[in-house]
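Here you go, one structure.
Excluded from the complex is one protein chain; the other protein chains are retained at their positions.
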Amino acid sequence: MDGNYDVAAIRREFPILERKVNGFPLVYLDSAASAQKPRTVIETQREYLSHFHSNIHRGVHTLATQATEAFEGARETIKAHFNAAENAEIIFTAGATDGINLVAGTWGRANLTASSTVLMTRLEHHSNIVPWQILASEIGFKIEVIEIFPEGTIDLEDYNAKLALAPSLVCFSHVSNTLGTINDAKQLTSLAHDAGAMVMVDGAQAAPHMNVDLQDINCDFYVASGHKMYGPTGIGFLYGKRALLDAMPPWRGGGEMISSVSFDVPTTFNVPPYKFEAGTPHISGAIALGAAIKWMESVGLDNIAAHELALTKYAHEKLLQIEGLRIYGTAEHKAGVVSFLVEGIHPSDLGTLLDQLGIAVRTGHHCTEPLMDWYKIPGTVRASFGAYNTFDDVDALVAALERAIKMLK
Amino acid sequence: MDGNYDVAAIRREFPILERKVNGFPLVYLDSAASAQKPRTVIETQREYLSHFHSNIHRGVHTLATQATEAFEGARETIKAHFNAAENAEIIFTAGATDGINLVAGTWGRANLTASSTVLMTRLEHHSNIVPWQILASEIGFKIEVIEIFPEGTIDLEDYNAKLALAPSLVCFSHVSNTLGTINDAKQLTSLAHDAGAMVMVDGAQAAPHMNVDLQDINCDFYVASGHKMYGPTGIGFLYGKRALLDAMPPWRGGGEMISSVSFDVPTTFNVPPYKFEAGTPHISGAIALGAAIKWMESVGLDNIAAHELALTKYAHEKLLQIEGLRIYGTAEHKAGVVSFLVEGIHPSDLGTLLDQLGIAVRTGHHCTEPLMDWYKIPGTVRASFGAYNTFDDVDALVAALERAIKMLK
Amino acid sequence: MGNMKLLEARQNEIIEEFSMFGDWMEKYEHIIEMGKELNPLAESDKTEDNLIRGCQSRVWLSAQKDEEGDVVFSADSDAIITKGLVALMVRVLSGAKPEDIANVDLHFLADIGLNTHLSPTRSNGLASMVKQMKMYGLVFSARS
Partner (left out) sequence: MGNMKLLEARQNEIIEEFSMFGDWMEKYEHIIEMGKELNPLAESDKTEDNLIRGCQSRVWLSAQKDEEGDVVFSADSDAIITKGLVALMVRVLSGAKPEDIANVDLHFLADIGLNTHLSPTRSNGLASMVKQMKMYGLVFSARS
C-alpha cells in the first residue's frame, strides 16, 4: 500500500515482534507509550557493556577515552540529526520529563517572577504541566491555557489573545500524545517570539515520527525521550540555544558539571553541555540512543512518517465503520495516534479484552487529564503506530474490537 | 591467598576482562569510577529489551504488566538487600548524584533556612558538596566542614564540636572514593541524631563492597549508583525513611508522580516512591540493577569484601617498596582503593604510561578537590579493586609502575 | 467466632464454576455476566469516601455490619470487567465474620488464572479494593 517501504524487513529487526501474548502473535499498538527496540540498539548497548565500558571524561586510560569518544559521538549524532548549531546545545537527560524539569528548575527559576505568565496548551502531557505548576506554587507566576478546537487543534485566535498577556514563556507539544495532532512548531514559535516570549517545545512524540530541524523551528528549548525513538530507557536530551545555556545557572550539582570545587572560595562551573550533566551519565544509553537515531535515519523518517500516515488513515476508515465508535483527535495534520471510545463501554474493558487477543493498546487518560476533563471523558483507548506496524495490525485491532464489543454490550 | 574465593570463575563472567589494551591484557583497576558488568547483567538488560519491553504502570496489556512486575521486583530486591523497611522507601534515581540532588531539592529546600547549618566531611565527593553549595547560595544556610586526620579518618572530636552548632543535616560518605576510608556510618548517624540532625549517607562506594543494613545504620537518607555495583549506567536509588518521604514535597514533576492533574483545582501527588519518580523511568536499568544485586549476593558481599581487603593489603605492601611512593589513605578500616603519588612525578604521567601497558588506573582529583587541596597535592594515582581483581593484577601494576618511574625520573 | 470454612467453600465454588470454561474468552464472558448482575450501588453511595484510588476504572466500596455481626459489602465499578471481578470478591467476602475477612487467604483468583488482575501494579484498583475490604474486616473485628 505504500510502495517501497519494506515493513517485513523492518519487523525482522525487532525481536519482540516474534513474541506471542496470550497465545496470539503480539500486535503492538502502544509505541506512543514506548517504542520497541531494533536489534542494532540492543546490540550496541550490549557490545558497549561487554567490551568498552568505563566511566568517561577525565580518564587517561584507553577504555575511558574510547567510552568518552563513543558518548560524545552520540551527542554529535543527535546534534546533526536535529540540526542544532553545536554539540554544546545537546544536553543528555534521563528523558523528556527530566529535560522539562531542567528548564523549569534553571531557566524558569532564574527568570520567572510573581508577575510572569506562562502559556501552555490544553493538549499538554502532565510532564509539561506539573513542573510548571510546582514552580508556580513557589514563585507565584500565572499559568494560562491555550484553548483547542474539538478536533484537537490549537485555537490560533485564542493563542494570539493569550500572547497579548505578554507571557515570558510558551510551552507546547510538537505532537499530542493523546490526539496525534501535529502542531506547527515553527509558526507557534514565531508568533511567541514576536510577542517577546521564550519557547519550549515538548518533542517527545515528534522525534520518533518526523524529521525535526531545530534551527528551522527556532525554538529556545526542545526535549525528547530516547525510549520513544526506538532507543533505550533512561536517556533523552534537552536542546537549548547556546546563549541561553551559557546564561542559565546549573541545576543538579555533582561531578563533571564543575570547573573547580572548594570550601573556601566559590565553586565554579563548567561550560555547557557539561554544566548540566552532573554525575556519571547514562553512558550506554546515550551510545545506544545514537544507534537508534542512525537506525531511524537508515529507514528514513520521511518514509516512516508516510507509512504511519497511511496506517492512520486506514485505521480511521476501518474504525469509523464500528457502530458507536468515536475518534478523538481528527486534525488534518496528525501523527500515528488514534484515540477512540465506543459508546457505553469503558475503555479499560476494551483494553483488557484486546490484550486477551494479543493486542497491546493503552487505555486511560494518557497523562493528559486536563484534556480528558475538557472532553468530559474518563479516558480513551489509544492505538499508536511505529515504523514496524502493518495494515494487518489494524485489521487485527478492528476484528478484536468487534469481538470485544459484542461481549461487552 | 584467600581460600575458596574462585576469582578465575568470577573473571569468566566479565567479557571485558578478555580484552587487550595496547597489546597487553587489560588490567582494570578503576572500579571505583565504574565497575565492569557480569554477563548476567548485560543479558538481563538485553533479554528485557528483546522480549519484554513496554512502558510500565497504568497499562492493562500483558507486556506492560510483565514489565511493571519486573521493575517493581527490582525495587523489592534492593529493599531486601539493603534492608529497608518497605519498598516505598526505595526511589529509583539516575544515580547517586541524582539522589543527593533530590534530597537537596525537596527535603533541603523545604527544611533549611538562612539560619541552618549543614555539616559535611572534608572527604566528600563533589556530588555530595555541590548540590548543597548551590542550595546554600540560594537559601543562605551555612556549610561546616568536619575535619579529618592525615590518614584519612574523621576527627571525631571535631565532629562533636561541629555537632554542637546544632546542624539540621549531616552528610557523609560511607566509604571515601579517593582514600578508601570506611566510615562508621552507624556511629556517625547516632551522634548526629543525638544532636538533633538528620543524616544523609553517600553510599556510592560502600554498596559494591560490603553488606549495608539501612535499618541498622538508621540514617535518614542513603544513595547509591548502579554502575558502581556491577549494574548498568543511568540508574541508582535513594533510600529515605517513609515518614520523611511522605512529608517531602515532590521534586521533578511529570507522569507517574501525580494523583490527579488539573488546570482548575490543585494538582495532587502520588504516594512514595512514585511521588519522586516523574516520567518514564529507566526500566531496563532498574531490572538489570536487580540482576547485579543478585549477582553480588551470589558471590557474597562478605567474600568480596574479604577478597578486596586482601588485595588492598597486598598492594600496600608491594607499593611501599617503591622508592618515593606515598600512599594517601591509610585508615585501619578501608575498602579496595589505593591512592598514591611518587615523589617528583606527576600522576597523569604515570597514568599515561600505565595505560600503555594495559593497566587502567584513574589519575586526578577524583572529584574530591577540597581533599586534594587539603593534602596540597594536584591529585593522585588511584588503583581500585572489584570482585574480579587478582593478586596478579597488583603485581602487574607494581611492575608497570617500576618501569614507568624509571622512564620518568 | 469465625467460620473460615465458609469463605473456603465459597472460593471453591467459584473455582469449580470457572473450571467449566475452556478458554479465556469464556471466562471473561462469565465475569462480564456477573458484572451485569451485580446490584449497582445507589448513586448516593458513589461518594468520594467510598471511591478506591489508583484505578483506571473507578471502584466504589461500602461496608456495613448486620445484626449478626457479619460484614455486608456493596460495591460497584464503571468498567464492567472490573465490576465482575468486584462481584466475585463481594460474593466471597460479604456476609462473613470480620475476623475471617481480615485473615482470609484469597487464592481463588490465582486458581482460576486471573491473578494478574490482583497485582498491585495493575491499575484496575482490585488490589486496593481487596486491601480495603480486609481493612474493614480488621476495623469491625476490633470494634466488636
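So that you can tell them apart, the chains are marked A, B and C in the order they are listed, and the count of residues begins at 1 in each.
Keep in mind that, in the parts below, contacts are C-beta pairs under 8 Å (C-beta built on N, C-alpha and C of every residue); 3 or more make two chains touch, one makes a residue touch a chain.
Keep in mind that what you see is a predicted model, and the values were worked out from it rather than measured.
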Margin query: Using the touch definition from the header, name the shown chains in contact with the chain that isn't displayed.
Written below: A, B
Next item on the list: Tell me which residue among B:T330, B:T363 or B:N389 touches the hidden chain in the full complex.
Entry: B:T363
Next item on the list: Identify the residue among A:E47, A:E72, A:D213 or A:D373 that touches the chain left out of the display.
Entry: A:E72
Next item on the list: From the listed residues B:N83, B:N111 or B:T352, report the one that touches the chain absent from this view.
Entry: B:T352
Check: What is the set of chain B residues that contact the non-displayed chain in the whole complex?
Finding: 22, 345-349, 352-353, 356, 363-364, 378-379, 403, 407-408
Check: Which chain A residues would touch the chain omitted from the figure, given the whole complex?
Finding: 56-60, 62, 65, 68-69, 72, 259
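One rule holds in what follows: only the chains that are shown with their structure count from here on.
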Next item on the list: Assign the assembly's chain-to-chain touch graph to one of these shapes: line, ring, star, complete, other.
Entry: complete
Next item on the list: Find the chain most remote from chain B, comparing centres computed as mean CA coordinates.
Entry: C
Next item on the list: Provide the C-alpha centroid distance between chain A and chain B, rounded to the nearest whole angstrom.
Entry: 31
Check: Once you find the CA centre of chain B and the CA centre of chain C, what distance in Å lies between them?
Finding: 45
Margin query: Two-or-more-chain contact residues of chain A, please, as numbers and ranges.
Written below: 22, 348, 352, 363-364
Next item on the list: Could you check chain C for residues that touch two or more other chains and list them?
Entry: 56, 123-124
